[in-house]
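Only one protein chain is missing from this complex, and each of the others stays in its spot.
For reference, chains read A, B and C in written order, and residue numbers begin at 1 within each chain.
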Amino acid sequence: MIKAAIVGGSGYTGSELARILCRHPDISLEAITSRQNCGMKVCNVLPSLNGFVDLCFDSNLKENGDYDLVFCATPHGASMEIIPSLMERGIKVVDLSGDYRLGDPQLYEKWYGRAHVDLRGLHDAVYGLPELFREEIRKASLIANPGCYPTCSSLSLAPLLSAGLIDNYVIIDAKSGTSGAGQELSKLTHHPACGSSITPYKVGNHRHIPEIKMVLSRVYGNEVKTVFTPHLLPIVRGMFTTSYAQLKDNVTEDDVKSAYDKMYGGSKFVRVTNMPSIPSTVGSNVCETGFVIAPENTVVAMGALDNLVKGAAGQAIQNANLMFGLNESTGLDFPGLGV
Amino acid sequence: MIKAAIVGGSGYTGSELARILCRHPDISLEAITSRQNCGMKVCNVLPSLNGFVDLCFDSNLKENGDYDLVFCATPHGASMEIIPSLMERGIKVVDLSGDYRLGDPQLYEKWYGRAHVDLRGLHDAVYGLPELFREEIRKASLIANPGCYPTCSSLSLAPLLSAGLIDNYVIIDAKSGTSGAGQELSKLTHHPACGSSITPYKVGNHRHIPEIKMVLSRVYGNEVKTVFTPHLLPIVRGMFTTSYAQLKDNVTEDDVKSAYDKMYGGSKFVRVTNMPSIPSTVGSNVCETGFVIAPENTVVAMGALDNLVKGAAGQAIQNANLMFGLNESTGLDFPGLGV
Amino acid sequence: MIKAAIVGGSGYTGSELARILCRHPDISLEAITSRQNCGMKVCNVLPSLNGFVDLCFDSNLKENGDYDLVFCATPHGASMEIIPSLMERGIKVVDLSGDYRLGDPQLYEKWYGRAHVDLRGLHDAVYGLPELFREEIRKASLIANPGCYPTCSSLSLAPLLSAGLIDNYVIIDAKSGTSGAGQELSKLTHHPACGSSITPYKVGNHRHIPEIKMVLSRVYGNEVKTVFTPHLLPIVRGMFTTSYAQLKDNVTEDDVKSAYDKMYGGSKFVRVTNMPSIPSTVGSNVCETGFVIAPENTVVAMGALDNLVKGAAGQAIQNANLMFGLNESTGLDFPGLGV
Partner (left out) sequence: MIKAAIVGGSGYTGSELARILCRHPDISLEAITSRQNCGMKVCNVLPSLNGFVDLCFDSNLKENGDYDLVFCATPHGASMEIIPSLMERGIKVVDLSGDYRLGDPQLYEKWYGRAHVDLRGLHDAVYGLPELFREEIRKASLIANPGCYPTCSSLSLAPLLSAGLIDNYVIIDAKSGTSGAGQELSKLTHHPACGSSITPYKVGNHRHIPEIKMVLSRVYGNEVKTVFTPHLLPIVRGMFTTSYAQLKDNVTEDDVKSAYDKMYGGSKFVRVTNMPSIPSTVGSNVCETGFVIAPENTVVAMGALDNLVKGAAGQAIQNANLMFGLNESTGLDFPGLGV
């Protein structure tokens, strides 16, 4: 049994980790921290976990806690403060913040507004998008778990880029449920402001822009110019991305179909479909993706997923499974709600 | 032209007052205050008023401002601090807070947690529900504008009580859009928490309980035992109340129908219908009400309105019209959106 | 391994049965019927079941199919046509329609508008609300699976009635997500009509009225006068009921608390809480219930559940587990989404 802890367990991502881990056959949840709820029973703060998680929130991880694996559901900035000492203790870590995603410390500083304090970790961390980088993940000790937007858009564009079917300029119009914005109160997620609207935010300057660009460029083997606009949807769970690119000359619909099938044919968690849909994925670790060839030789690549599962906690556990040599889908083999 | 000012103009209620007043033929909006947005153009803070309101927010009302009428869209506690001096200057006031609604200072202290500081105003204020207390309102100088829940539930229960058709025990199950909770951020109105749910709150201890009881008892001529449960709906605008009472012996459906028709037959703003519906009222000053005789000799009285219009700003203007001898519907004669 | 089939598998209830059964360790799903989708792969119609259900829809159950258990997710009227022959073949049946819920054929005819055609089944069927009637269910061959509204309201009122703490007159104000209305298109569930509103329907004449009354009266040991008003919420999954009753003299809050704890202390699927909440239950077989003592000696009993799980498919599987001597929570031991 792999002994695991969650740091930052009372936010939406942390509690989603607990929701899935409590039923994982090979990982046992040993500790959950939350400064805010320190000392309280987890199931009193998160009533849905009643009968499934019998722990109290700790304020911090125990110095001498016997953990094999730690999930950091901490905000960026906090993760890189605590991860070096975990690594030194030989604990494998999946970090769900943005701290280790952009390999380049200068890029980090530019987008996150502070200097990175763990350059060694930043260098060693593996970007945890299993469908693209599975082999590296298996060998990793520190995983930078991808953002929800990068997961959804990269998975839907990767087949096109990998097969060289499109130009190196992509436009990603992304729509997210409000749970992606987290538990902290904000004007953006105040129901009277967002409940009957769709709200673009951070247009042209969202931190996921360099992350998406990094992933796509790596898949393409060359720089991919990336335009990304996130919008907040008036739903709680779920994400949809609609991406656009110009097909190269003479690319046929069959070529495109083959590229998707080839990349995701054996995949447990990416489902190729004519029409991706949020409800099919909600509650599950599945990303649905598909495409339409539109007029003007433009391909419309679509993706749908549950931002808290495949977009965060589920993918983190998928990464952990790989790091520990388990079957990739262990503890994650449940279908979406469908409706 | 009646010269009016709004104190507290950047909240939802204050901006709704501005939205309606800017088109009122006999009231001119001379000033709007907002400490938070002091100095800014109103239409920069509230873009929908662009081209309609050409004022800047003041921090406070001018000491020597020439106003005939002031709408106080201030929080309870603040209203009673500023209203006495307005009254002394001979300005008519409509207060949209709870400060002057409960005539009894002890009741006020019990439910609002502080001593009332304007006993004279409290004594003189008239409760501004025109369909029930129109003649008093015409003569008033200070109006306590009703809460949204008391408006919706009182209007739907009043015909039954006035005609003596039901027992003096009513149950009101109320559902409100989130704009009723105001602009201040709160866990209750955080979209991820409320956007896919219905959330009861302050069950058994909401401040509208004594207010509703006061109105119903006055209509009935005797104490009406009042149970009231508010719920937050995942919509922005609109309120619905479903109320229950036992019919007295031998009361027929015709008796009930007659009571509603009699009370609201000539009413501009209360529409009797088989099935009240929020969308029919949204954007308008209309309250729809109707009833069904259910099994067990129980009458189900329903009401629907726009919580920001008939539930707040529209009713305030209806009251102002009456106080100044205007036609009750001046500036308010526009239909709801319907869909 | 118990061999099971679903009749009517492409509706919301049928597909929810498949969603849960595909992971049940002791029940294997052998067949699913759907006239409309006959011949199609289940996972093409219900993409979320891809990788979990490898069947095609049949038009009807095979005459000689080797089933131990059949779930009828058929409309009322259809169930009673097919169930007698299943019973003759010795197959255990859980019927999710209303056909077998009201034991009395005259009551059935009154509320369902047709004569019952399987009087023997109607007589033998056991009402499948395990928290109230567990022992009978264990011995049953035919289960009438409760409606979603009766489940939610009965579970929240039963402790009060069972302990004799309230008068025999209850008011149930119920709110349901739209998935409860099923897959058939209707004006009521047309998004433009219902998406920014709350819509009461069938006030005073919903078929769940006699069902709720039957259950509550059985728990109370005497007739319980029952008023029930359903409302459609602008959410997809989830149900909330707010119920009202007069406490008998001298009943204390502790008495009420004890009644809930006593009835549900050992329960896997009913969680007593101060404030029931839909999101805590969505995706799970849990019903949350709790109460507040409001003014006027009135108790407000609240319930929340997922209308497709504890309100339909989950409870059906819970009943099947009991009928076959399995642990009640087999295949159902997963937590709700929480957010």
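What to note about this one:
One rule holds in what follows: contacts are C-beta pairs under 8 Å (C-beta built on N, C-alpha and C of every residue); 3 or more make two chains touch, one makes a residue touch a chain.
Since we're looking at a predicted model, the values are computed, not measured.
Within the whole complex, the absent chain has one touching residue among B:M1, B:C38 or B:V339, and that is B:V339. Across the entire complex, the residue among A:I6, A:A163 or A:V339 in touch with the chain not shown is A:V339. From the options C:N50, C:S196 or C:N321, the residue with contact to the unseen chain in the full assembly is C:S196. Touching the chain that is not shown, out of A:P25, A:P295 or A:G325: A:P295 (per the contact rule at the top). Of the residues in subunit C, those that touch the hidden partner chain are 12, 177-179, 181, 183, 185-187, 189-192, 194-196, 234-237. Considering the complete assembly, subunit A touches the hidden chain via residues 169, 171, 173, 175, 192-193, 196-200, 203-204, 209, 225-229, 231, 233-238, 240, 242, 244, 275, 277-279, 282, 292-296, 298, 300, 302, 339. Those residues of subunit B that touch the chain absent from the view are 12, 15-16, 19, 22-23, 46-52, 179, 196, 236-237, 268, 271, 273, 277, 279-281, 283-284, 286, 288, 308, 333-339.
In the analysis below, only the chains that are shown with their structure count from here on.
With centres computed from Cα atoms alone, the innermost chain of the structure is C. Farthest from subunit A, judged by the mean position of CA atoms in each chain, is B. Note: centroid distance subunit A to subunit C, computed from Cα atoms, is 36 Å.
Here the spacing of subunit B and subunit C, counted between their Cα centres, is 39 Å. Rounded to whole angstrom units, the spacing between the C-alpha centres of subunit A and subunit B is 46. Within subunit A, the positions touching two or more other chains are listed as 12, 179, 196, 236-237.
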